[in-house]
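Structure first, then comments.
Only one protein chain is missing; all other protein chains are in place.
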Amino acid sequence: MTDTVAAAVSILFHGTAFAMVLYLISVGLSVTMGLMGFVNLAHGAFAMLGGYVLTSLMSRLGMPFVPALAAAAVATALASIVVERLLYRRFYGGEELDQVLLTMGLVFIAIAATTYVWGPLQQPLRPPRWLSGQIDFGFREFPAYRSFLILCGAVLVTMLWLGLERTRFGMQIRASVDNLRMAQSVGINTSRLFTLTFALGSGLAGLGGALGAELLSINPSYALDNLVYFLIVVAVGGLGSIRGPFAAALLIGIANTFFQYLLPQLGAFFIYALVMAILLWRPRGLFGRA
Amino acid sequence: MSPANGAGPALETRGLRKSFGALTVAQDIDFVLQPGARHALIGPNGAGKTSFVELVTGGLQPDAGEVLIGGSAATHLSQDARVKRGLARTFQISALFRRLSALENVTLALSERDGIAGDLWRPSGRHRRVIDEAYALLDRLGAADDALRPVSTLAYGRQRLVEIAVALGLSPTVLLLDEPAAGVPSGESGVIIEVIERLPADLSLLIIEHDMDLVFRLARRITVLVQGRVLVEGPPAEIAADPRVRQVYLGERERR
Partner (left out) sequence: MATEGLVRTGVGAGSGAPADPVESFARRHRYRAAEALPWAAAILVFVLFPDYLPLGAQVLANILFALATDLVLGYAGIVTLGQAAFFGTGAYTAGILAANGWGEPITGLLAAAAAAALLGFLSGLIVLRTTGLTLLMQTLVVATLLHEAANKASFITGGDDGLQGMDVWPIFGVFPFDMFGQAAYLYCLAVLFLCWLAARHIVHSPFGRSLTGIRENERRMRAIGAPVMRRRLIVYTIAAGIAGIAGALIAQTTQFVGLGVLSLDRSGTILIMLIIGGVGRLYGAFLGVPLYMIAQDRFSQIQPVYWYFWIGLLMVAVVVFARGGILGLVARLRR
């Protein structure tokens, strides 16, 4: 393999792995923002929670990787239901400023709470033995964990897509995103739909945060540090969509890795410029609804 | 405000067409509103009445066709440009500045009309003439009580009156009223009807309405819109007698 091709393959690989993490975390945000019209700046806190649950279960309780992952996703989903029922639902369809302030406040509380419980340092993730090291794909070797990430991402996006297109629940979501009042008049229990969708999205975020602990390090200021990334994926992809964030995550993940390799001295500048350009061209995102 | 062309229609559309994917809201609509008209637009739900208003006022761009205000082309004008040409509308669901007072609501419209709204320095209170006129307008419509309270605290019937006042404050030549009595308890709707009846004779009026009593009381000409297409147009007596209208609207089956 020539050098450029090898470099390109590396960039594609690592970029896609990063993209999968971004996607898992952001897809829930996109759907709930499109569905409930609720600006949830605290979404990253759920991803962070997933990361903390995973690392705590593994290091303090010695739980194996896969069950701990599942536990992280479920715990996050449950926590999100509490938050949604108690606080968020009062502000659906309300003023944007309220939602921004409310969720920012929650982020601050999350920062304080996680510092109190887990301390200010980063939580390292020690991947299980069957996922450490390299896998030989024939033409070259790739890190096993990241390959696993890509696989998870691909499987989950397929499941989401099928779920959205084929199940009744998915149909209800699509109808409600399209036209909420019409959906309500047809008898869809939108209140319950919101809660379930929110739980699903937050659970996925928890999963993404847990899986991606190596790429987006788990520390108390996680939600604030990475907020821009998640919002970018949602804004570029479009609200209320599951394909949009996927395309956006791929674009941003790969572009980010590309610039990191080739122009590290310019940092994330190009990414933001790229995002700005896309938002200029398509203010509602690549797959946003008019 | 540029006065309506003396001879020609106050408002006209030619071959107006608009679709949203598979849904067609306007199909070749030819419509004429004469100066001083009292014209009603009726039709079943989903007929495209409000879409028509949006197309005429500039909220929607048509796929084909033309809009003419006072005889001159307006199809590619922005919403605010059309207002400057003399077009004003009200909204089916009250679209007022909710936390502002009724007086403020009307004053804002008058300020736009007179072009003083761009003034960054002089306190708005100094533009006394505008405030007086706004108050007088509210008074004429019987909405001057509680003129300083936030409109969201007013009874809904009163809000609808303020809605009309805001549109009138623009001194329009063409006024589009989108279901002016919609959502108003029957006790309060009488006031609104009276207000509409007392509107100046030279104002060209198009009313969208569901309430048939209101329509037959106010209109001298009626257009019936069904699924984005003009079904029939004529004076009230003709429309009332037209079997097609009955079928579409009142569900009366022909074989009786």
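Each chain gets a letter, A and B, in the order it is written, and its residues are counted from 1.
Convention: a residue touches a chain if its C-beta (ideal position, glycine included) is under 8 Å from a C-beta of that chain, and two chains touch if they have at least 3 such contacts.
None of these values were measured; they are calculated from a predicted model.
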### Summary
Checked against the full complex, the residue among B:L33, B:A74 or B:A109 that touches the missing chain is B:A109
### Task
Using the definition of touch stated at the top, determine which of B:L170, B:V184, B:L205 or B:I239 touches the missing chain.
B:L170
### Message
Just to verify: which one of A:L12, A:V74, A:L87 or A:M171 makes contact with the chain not shown?
### Response
A:L87
### Query
When the complex is taken as a whole, what residues of subunit A touch the one chain not shown?
33, 39, 87, 90-91, 96-98, 100-102, 104-113, 115-116, 224, 227-228, 231-232, 234-235, 239, 265-269, 272-273, 275-276, 279-280, 283-285
### Task
Just the residue numbers, please: which parts of subunit B touch the chain that's not shown?
57, 79-80, 83-84, 88-89, 91, 95-101, 103-104, 107-109, 111-113, 116-128, 131-132, 135, 139, 144-150, 166-167, 169-170
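FYI, only the chains that are shown with their structure count from here on.
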### Query
Roughly how far is subunit A from subunit B, going centre to centre by Cα mean, in whole Å?
47
